[in-house]
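For this view, one protein chain was removed and the others were kept in their places.
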Amino acid sequence: MLDYLISGISLGSVYAIIALGYTMVYGIAKMLNFAHGDVIMVGGYVSFCSMSYLGWGPLPAILFSILVCTLLGITIERMAYKPLRSATSLAVLITAIGVSYLLQNLALIIWSSSPKVYPDLFGGVEPVMIGETRLSFATIVTILANIIIMVGLTLFTNYTKIGKAMRAVSEDKGAATLMGINVNKTISVTFAIGSGLAAIAGVLLLASYPTLQPTTGSMPGIKAFTAAVFGGIGSIPGAMLGGILLGVIEIFAKAYISTQLSDAIVFGVLIIVLIVKPTGLLGKKVSEKV
Amino acid sequence: MSKQEVKLVNVPSPNFIPERDLGKPLVLETNHLGIDFGGLRAVDEFNIALGATEIAGLIGPNGAGKTTIFNMLTKVYQPTRGTIMLNGRDTHNMTPAQISQAGIARTFQNIRLFDKLTVEENVKIGLHNHINYGLPSGMFRLPKYWREEKRSHEAALKLLDIFGMADLAGKEAGSLPYGAQRRLEIVRALATQPQLLLLDEPAAGMNPSETEELMNNIRKIRDDFQIAIMLIEHDMKLVMGICESIAVLNFGRIIAKGTPSEIQNNPQVIEAYLGTNKERG
Partner (left out) sequence: MKNLSINTKKAFLNYGIVIVFYIIFQSLSAGGALSNSLKGQLIPIVVYMIMAVSLNLVVGISGELSLGHAGLMSVGAFSGVVAASCLSDVVPSPGLRLFLSILIGAIFAGIIGFLIGIPVLRLNGDYLAIVTLAFGEIIKNLLNCIYIGVDEKGLHFSGKDEASLGLAPGGYSIVKGPMGATGINKLSTFTAAIILLIVVLVIVQNLVNSRTGRAIMAIRDNRIAAESCGLSVTKYKLTAFVISAAMAGAAGVVYGLNFSTIVPKKFDFNTSILILVFVVLGGIGNLTGSLIAAGLLTVLPELLRQFRDYRMLVYAIVLIVVMIATNNEKLKVAVAVAIDKIKGKKTGKEGEANE
C-alpha cells in the first residue's frame, strides 16, 4: 500500500515537472505546446548518448541535456511559434503537432526505432528502508527534485524581475508591452525554462522506466498535459498537485483494478474533475464581460 | 434562503407613472432586485414597473450599474436578491434563452452580431423560435423546409425594411458600418417577437441626424409592434425626447424616478449626473 503510494508520488513528480512546462507555456503564450513531450525524449537521448557513447558521468550528462533542451525549446519557439503569435490557437496547435512529428521522426532517423536501455544512474546506491517499505534512490531523487523545482519556480516567478514579467505577460500581453516588458523575450525565457525542466523530467522518468524510444515522450507528455489541466492550467501549484494526483491514481489503478484500464481510469478521473470544476482543481474562473 | 424570503414579501408596485398605467397590465415589475460581485453591491433595491407600451429610460454615470440591470433582466447574470416579474410571471431560475422566449429581447452595448453570417441570417436567427421545421426537414430539404424558409425570408426582409435595410440582406453582418450594425441588432431583437425590448446605448457613435432618425424609429417600433421599450442612453436629447419615464441610477441605486421634466429639475440628479449649466459651460 505504502509502496504503491510512494511509487505513485514518484511517477507523479515526473508528471508534475513536465506539467510545469505545459502550464507555464500555456499561461504565457496561451498555447498547447504538444511538442513538449518530445523535448523530454530528446533530453533522454542526449543524456543517454553522453553517458553511453562519450562515457560522461551522470551529472555532466544531465547538465548537458538540460542545455541542449533549453536551446531546442528556444529554437522551436523562434522558428515555429513566433511567426504565429497573432494566429488562431488552432493553427498554433497544429504547428505544435507538426513540431512533435518532426522531433519524433528526427529521433527515428538518428537513433532508429529500436529501444535503448537507459543506464542505471544510481546503480551503486543502496535503497533506503523505512520499516517494510523499500525506497529506491531514484524515487528519493525524483521527489526531492520535484520539491526543489517547485520552490525554486515559485520564488522565481514571485521575486525576480523576469519572473514578475512572466506573470504580467500571462495576465495581459498588451498591458505588459505598454509597461515596457519585452514580451518576446519573456516568452523565450518561458520556453527555455519549460524545456530545461523537460530534460530533467526525461532523465528522472528514464531512471525509473529505462526504455528509450522516439515515442518515449508522447504518452507521458499527454498525461502531464492532462495533469496540468487537472490541476488548473496556468497554475504552478496546480501542475504540482495535478501531476502527483495523476501519478498516484495511475499506480493505484494499475495495482488494484487493471493494468490495461489504468489509462482509461486516469482520464476518467480527469473528466469527472473537469465536469465538477470546469477550470481544474486550482484554476481561476474567468467570466466573459457582457 | 434570503432569496426565498424576499420573494414572499408583497410590495406595492412602485410604478413609474401610476396614472398612465392604470387599467393596463404591467409588462415588467422588479422588487428589491440586486446583485453582488464578491463583496461589492453592484445593484441594490432596484424597483421599477413598466407599462405594456411604455418607453422608459435608464440613465446614470458610467459604472452606475445600468448594463448590469439589463444583464439581470435577461439572466446573463443571476440576481443575488429580489424578483423579476415578466407579464406577472416570476422569471426565477430561467435561462437567458428562456427569457428570450418569455418575451424580453435586447441589444448590447458592445455590438454582438453574428459577424460571419449574412444580415438576413442574423435576422433569421432572431426568428428562430418562430420558424416551424425540424432537423430532418432541414437535413433533407423536405417541402416544409422550403415553405418555412420562404416565409422566414419574407418576414426577415419586412423587418429589415423598418430601417430601410432590406437591400443589405445578403451582406456579411461584420462588414456593415457601425450604425447599420446597431440597427441590425435592433431588428434581430425585434425578430424574436418580444413584449419588452431592451436597448443598450442605441445611439452610441451616431451623429445628430442619425440619432434623430433613430428616435423616430424607436417610437414607430413601439407603435407598430405595441411593445414596451427600456433604453440605456447617454444622449440626453434622445432620452428626454422619447422616454415617457426615466429612472436615474447612481452607485447601483435608483436616486430618482419620474417624467423627463421632473428628472431635469431634480437637484440630486443634476448633482450626480446631469451637471449644472455652469459646469458644462
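Here the chain labels run A and B in written order, and each chain numbers its own residues starting at 1.
Here is the rule we go by: a residue touches a chain if its C-beta (ideal position, glycine included) is under 8 Å from a C-beta of that chain, and two chains touch if they have at least 3 such contacts.
Everything quoted here is computed from the prediction, not taken from an experiment.
Check B:85, B:131, B:180 or B:255 against the missing chain and you find that the one touching it is B:131.
From the options B:101, B:217 or B:259, the residue with contact to the chain not on display is B:101. Seen from chain B, the chain kept out of the figure touches residues 74, 76, 95-98, 100-101, 105-106, 108, 112-118, 120-121, 124-126, 128-129, 131, 133-135, 137-141, 145, 148-149, 153, 169-170, 188-189, 191-192. Chain A residues in contact with the hidden partner, per the touch definition given at the top, are 26, 32, 80, 83-84, 86-91, 93-95, 97-99, 101-102, 104-106, 108-109, 222, 225-226, 229, 233, 258, 260-261, 263-264, 267-268, 270-271, 274-275, 278-279, 288, 290.
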